[in-house]
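All protein chains but one are shown at their positions in the complex.
Every chain is named by a letter (A and B) in the order it is written, and numbering of its residues begins at 1.
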Amino acid sequence: MPEKTKTDNLEKSTKRRRHKREQSVRATISNVIMCGPITVWSVLFILVPVGFLVFMSFMTKGPLGRIVYKFTLDNYKEMTKPVYFSVVSESLVIAFWTTLITVLMGYPMGVAMAKMKKKTSGLVTIALMLPLWVSGLVILYSFVIMLNTSGTINSFLLRIGLLSKPLQLLYNRFAVIIGMVYMFLPFAVLPMYSSIEKLDPALIEASKDLGAKPVTTFFRVQLPLTSPGIFAAVILTFIPCIGYYMVSDMLGGGQSMLVGNLIFRQFTISRNWPFGAALSVVLAVIILVMVKIYTKLGGSLDDLAA
Amino acid sequence: MALPIVQMVNVEKWYGNNHVVKNCNLSIEAGEFLTLLGPSGCGKTTTLRMISGFELPSSGVVKFMNENVEKKEPYERDVNTVFQNYALFPNMNVAQNIGYGLKVKKVPKEEIARRVDDMLKLVQLEGFEKRRINQMSGGQKQRVAIARALINQPKVLLLDEPLGALDMKLRKQMQIELKRLQRKLGITFVYVTHDQEEALTMSDRIAVMSEGVIDQIGTPKEIYLHPKTRFVAGFIGESNLYDGIVREIEGDEMVIGTEVGVFPALKKQLTGGTVKVNDPVTVCIRPEKMKAGITEPEGFYFHAVMKEKIFVGNLTKMIAVMNNGNEIRINRIDEKDLPEPGQEFFLSWDTEDAVVIPSRSPIALDTADSIEAAAAAEQPEET
Partner (left out) sequence: MKEKKPEEKVRGRGLRIVSRIYLAVVLILLYAPVAVMIKYSFNKSRANVTWQSFTTKWYVKLFSDGELWHVFLTTLLVSVIATLLGTVIGTMGAVGMRKARFPGSKLITNSIYFPIVIPEIVLAVALLLLFNLQGISLGLPTIIIGNTTLVLPYVYITVKARLVGMDPSIEEASLDLGADRLYTFLHITMPAIWPGVMAGAFMSFSLVLDELIMTSFLADAATVTLPIKVFSMLKKGINPEINALTTIILLAAFLMVVVYLAADEMRNRRLKKMDAEQVRLNETD
């Protein structure tokens, strides 16, 4: 027994000294050089600003858009008013439909791409992204041309006699959703495509071999296995959708006020920064909760920039 | 004695709360082929990495030619490494890979080309210089990795399980080739493996590690014939191991009580320290030293029943059961006069062949009980 206590003591004394050297001085210096810039940048331009944002959301609005540095919860209470509540619910409704349509449209595209040769699917990817690389905004404006009462679609339908008078296609929720789907579809297809492409065909074969109908195979095997890609697509659509005020400005014509528009307004016309900050905080929290669910379900944040 | 080329003195390594290398003392002589042998996770690779400089010891000193190399970066140390998965640069061809070490040192182009040629000849890869890495087979990659590490003419070459990814046949061939290279170049090789056969084939000396501790350092013969710990005895080669205690010591002889029974042993066969009466020990008897006789032998013996007999080509492996249920492994080259399965026979061995290893820790209680029980039940029969 005494021998054992002796080794115990020895272990303890070495334990105390164990952090003496982990790596050489030069290795440390090189780490500092590599990690320094991103660390400083993240602290200065992500963490600190978010801190300011939270801070501002508890401040009081003074006259003429000034900020009074006095703690208040009014900005958050303000949000429960029906007028703002309807903005939030409208945003969520639009984001929901946009996401649903985008995923439903995008998934079969992913399936089609997964069945192609690598080279062909690469070309399709480029074709998908090319219009948006340049200027989504200008191209989005084409919808104004196409959807207005004397626009391409209406005049076509009038000419073939399907309509007697033009339809109001523009400046409503429908137009906003179309615009949003247009903007986010290409981004949503890619993660779904990559998860479908990674799917082991042997699993599908196995399911078929075990006598499952194609529908069963799809819902019980393919869909669960490609769900990370679908989740990534949902996140990639839903998040920007809520903050993207330009689409509703352009195609909603002020009919459709979204959270993004509301926040933007607090920093321009209304000049109510604390309220704008509080809205941003709430928006961020909602999204972060969603993202947390996404990662809890096994999603990786790295898939969001695939 | 010449100065050791690499020395590790009281080296400890912690990863967080994990004590991976414990009080390591190791002297590597110039020109020897030393193998660090042990199961995965025993700290052998960490030990190697402390020599190459990728890890720093938490405490203790690593010396090259008696000089402390704590402050020397991997790229300043006079050692080169052959990595487990080759670690060839995928963006370079074979010649560029091999010449990398010289290019870094800004050696003139013509000299690099000449020395790369020499290396290609050495590892028998002439004509492959323009090949890309992903076009090479495992064995060829291995040769490139060796050539790349040797071109810097290191004093010590470290090899981290370099043959792990190769198939059996290629492995045997490379073992012989590595040994040939080492003899030809006279460079010190420090070789890490978990394969005891590989270690026994190539090494001048073997350091057996388990759980961060070097259990024993010695020539393959010493390690095999005189294992100093129960772990070494069990890890290298096959063995029959019996825990027991020393019952009597008289002159050159001892009497050991074990779970299988009480039998005599020789003091000169005691490894790894001294013992007193009642000290715990482990007795190791190699299967090829076990005797299975149909006729009653001289000296002591036990009764056993043959259970299985397996012919594996160069020898016959047998498993027998003693009266108290203990299994015994017996290996024999000739098949003459062997009991058949189901047959009772006389089990014995020469006292010369039983190695007695003092136990490091006190014997477990239940083992002690079974020793008592065995001693009461079966006394060896003397003629």
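Going forward, contacts are C-beta pairs under 8 Å (C-beta built on N, C-alpha and C of every residue); 3 or more make two chains touch, one makes a residue touch a chain.
This one's a predicted model, so the numbers in the text were calculated from it and none came from an experiment.
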Point to revise | For the chain not depicted, the shown chains it touches | key: A, B
Practice item. Check the options A:25, A:223 or A:301 and report the residue that touches the missing chain. Key: A:301
Check your understanding: Which listed residue (B:90, B:108, B:325 or B:342) would be found touching the missing chain in the intact complex?
Key -> B:90
Review point. Which one touches the absent chain: B:23, B:46 or B:81?
Key: B:81
Practice item. For the chain that's not shown, point to the residue among A:109, A:175, A:192 or A:233 touching it. Key: A:109
Study note, to complete from the structure: In the full complex, chain A touches the hidden chain through residues 26-27, 30-31, 33-39, 41-43, 45-50, 52-53, 56, 105, 108-109, 111-113, 115-116, 123-124, 126-146, 148, 150-152, 182, 185-186, 208, 214, 235, 239-240, 242-246, 249-250, 260, 263-264, 267, 273, 276-277, 280-281, 283-284, 287-288, 291, 301-302, 304-306
Check your understanding: In the full complex, which residues of chain B touch the absent chain?
Key -> 52-54, 73-75, 79-81, 83-85, 87-91, 100-101, 104-105, 126-128, 130-132, 135, 148-149, 152
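Criterion: only the chains that are shown with their structure count from here on.
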Check your understanding: For chain A, which residues count as touching chain B in their complex?
Key -> 1, 4, 10-11, 14-15, 17-24, 26-27
Review point. Across the complex, what residues on chain B touch chain A?
Key: 12, 14, 17, 19, 23, 56-59, 70-71, 73, 361-362
